[in-house]
Each structure stands twice: as C-alpha cells, then as structure tokens.
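Note that one protein chain is taken out, while the other chains of the complex remain in position.
Presenting chain A:
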Amino acid sequence: MPPASGRSLSRRQFAGALGAATGAAAFAGCSSTSAKDMDTLQVWGGIPAESGPQAVIDKFHEQYPGTHVTYTRYVNDDRGNLKVNTALQGGVDIDVFFTYGVPNLTMRVDSGLAADVGDLVRATPELEIFLDTEDPKALIDGDEITALATTRIPQMVLFNESLRERAGIELPTQWTFEEYLEVIRALADDGKYGTYVLPDLARIELGPNYRFTPEGDSNFSHPAFLRHFDLAAELIREGVLYPWSQALARQLEAYQQNIFIAEDFGLWTTAPYSLRFLTDQEEYPHDFKVACAPVPTLDGHDWNTGEYGAFIQINSKSPKQELAWEFCKFWLLESAQDVVKAGYISLLGEVDDEQLLAGILGEDAEQFFDVDSFRRTLFEDEPRMHLDTELTAYTEITQKYEQQRDVCWLLERSPAAAIEAVDKNAQALIDRFEED
C-alpha cells in the first residue's frame, strides 16, 4: 500500500536513507563528548549508594545549598577498576574517586591522576593525622599528599558461639598464637574444621612493607613466611584447616561467609565488612550467635593483619578542585555515622563507639552477636594496623605468592620449595622493575 503522499520509497532511496542514518549515528556517537557540568560534582566509589554514600551526599547538599553531587558506584574488582582507570584517563567527568587496594592506588598516583592535596591538609587542623609519616594513613611523598584513607579495616576473629561452647573453649580477650592453635584444634571435630585459613603470621610479626627488606630486596626468605606456609600445610593435613582443594574447587575465597554460616568451621578471621552477612537472616539464615576476639599475638609481635583503606582522591584534571576538596573534607569528617551500614569504621568523625557499634551490628545486635566482645575488640584494644608504602611490582609479587601458596596448601609442593620459588620470583620482579 502506497504511503499517503502517493510516493513510494525506491530501493535506492531506502538504501541512501539507511546509509545516511547509519553514518549520522556513527558520527554522532564518535563526536559526542559529554560537556562537563560545572554545578555537579561527580563522585565514584565502591560502596552501594544506599549503604551510606547517598546519606552523606544528602547531608552535603544541606550544608552546601546550590551544589549537587552525583554518586556512581563501581564494583571493586579487576573489571570495575579497569572501568575507573579508563574513565579517568579518558577524560570522563569524575571529580572525586575512591581507591581500594594499594596497587590501584600507586598506579593512579604515579600516572598523575590524583591531585596533590598536601597544602589543603596542612591548612586543616582536623586532618592532622594524615601528616603522620611514622604510622601513615595517607600516601605521602615529600610535601605531596595524593590519597587519604577514610576507614580502618581491622581484622578480628569471629567465633561461632554454639561450636565454641560445645568445644568448651573460653572466649579469649588477649591470646597468643599458641593459644589460638589450641582453640582451632579443639574446634576441629565431628566433621567440622577449626578455621578457614590462619591469620597471616608474617604480617603479625613484621607489620608494614613486610615483603621487602630495608634495602628494597625480597624479604620472603624471612622465616616468618616459611612458618606460615608450613604450619598451614600441616594443619590442612591434620584436618584442622578447611581443605584448600575444596576452597579452590568451589572458588570460596570470595564466599567464605557461606561456609561459616553453614557451620563448616567454628572460627573465622575477617573484617567488619563481613558482618553484614551475619545480620541478613533472609539471605544468610543461621541460628547461632557470633562473638569477637582480637587477632592473636605472636612472640611479642602484635600487628593486626588489617589495614587503613578506602582512599579518597581528587581527579587532578577536575575543574572543580575547590568544591571537590570541600566534599572530601566533609566525607572525612562527617560520613562516619552513615558508612557504618557498609561495615566501614571511619578514621575521623564525631561518632562515639556505641553509635558505631550499633551501626555495624545492626538493629537486632543482641540477637546475633555478643555485643560486648565486639566493643572490646574493635574499640578498646586499638589494634596496630598498617599501610604498605613500598610497592615495587606489588600485584605481580602477590600473584606469584598466591600461586605458590595454592600448590603448597594443596600439599603438592613442600613449603620450603614454595617459599623459595616465591622469593626467587619476587627478587626477579624487583630487579626487572628497577631496570625499567
């Protein structure tokens, strides 16, 4: 049926129109550059907006009327970080971004993506803790400061109270590693394992930058690393630690909460962000209570295996540097109460421990937790945490370490051979990176 105009499109006209449309669309796609909106601050972070960031942003809007902040959430994995890196170097409108994990931090800073906020920090007395170079909580290079940690991520030991009571173990408040070993051996019974993995013994003993000697060489020949591999392999063989073959086959590294809730093991070394699983009875139903203990000490060494993290940074290319700094300052000083929902304990902010505890443990805290044990461990013990600042070949060395750890804990390679391979590979990587 001809169209109302009485003229029909010939094949040639149709083809021409199709080609023109395609060309126009392609051209439009290629040439579209989103103009930067000067009234809107673009913030990219890894926490879902509803777990705290949106509440912080709403308060910021109240305090700074006329400003607008848009929050974009990215998933903190390889793919998510690639997206952020591509966006940052590609000129996408990002003013403030959060970085998780030291390798990403160095890469972004070394590439000039992060603005220097050293002068601004020095001009703000409330942010004095970021000037501490002995116990660094910021990325400091001379006078330059390019990243500020927003949270403390202490490690803690969680107990399945039912299994602890059944094994007749007293809840520890301070304990040595030998006592810890006794406890996990006692918990390993009747088809249950003591724990998933040991806390990192080398970290407890050596603290920050433990992979490197003071001269910058590989430190994996330090006996602490071998002791960790050796003891873990022995405990896997004994059936005290969760079998590593199962952990690998079922890819459990990212899903440890599932097997803790399934009561496969009685003691779990983790961080506050894992507590959200324990308050979610719909997704993770369980009928046991959880208590908390500090990370054990080792021969007088007491570094916590946790760290400072979730670094806030300003894009050096942002045309809204002043507003971006106001937002960073606001986040550092005012977000504490809101981000606890995501299990984040802020470094700063006028929030007392009880409020933080209530935020982290949720509304029905008494139902799921021994609240006193969490209060004591998280706020009274003041664990010593670290921030690695020696970062040569950090990601590559981590990979080599994990590869050898896997074959060692699968009981395919001796701990001594595995650690020797890590040491050799790490030194080769350090040498190569220094050549570059």
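Points worth noting:
Throughout what follows, a residue touches a chain if its C-beta (ideal position, glycine included) is under 8 Å from a C-beta of that chain, and two chains touch if they have at least 3 such contacts; residues count from 1.
The rule is simple: contacts and distances are computed from a predicted model.
A chain of this complex does not appear here, and its UniProt-recorded name among "O-antigen ligase domain-containing protein", "2-oxoisovalerate dehydrogenase", "Cytochrome c oxidase subunit I" or "ABC-type sugar transport system permease subunit" is "ABC-type sugar transport system permease subunit".
The chain not shown here is touched by just one of A:63, A:86 or A:281, and that residue is A:86.
Within the complete assembly, A:407 is the residue of A:131, A:181 or A:407 that touches the hidden chain.
The omitted chain makes contact with chain A at the following residues, 12, 15-16, 18-20, 22-23, 26, 78, 82, 85-86, 88-90, 107-108, 110-113, 244-246, 248-251, 395-396, 399, 403-404, 406-407, 410, 412-413, 432, 436.
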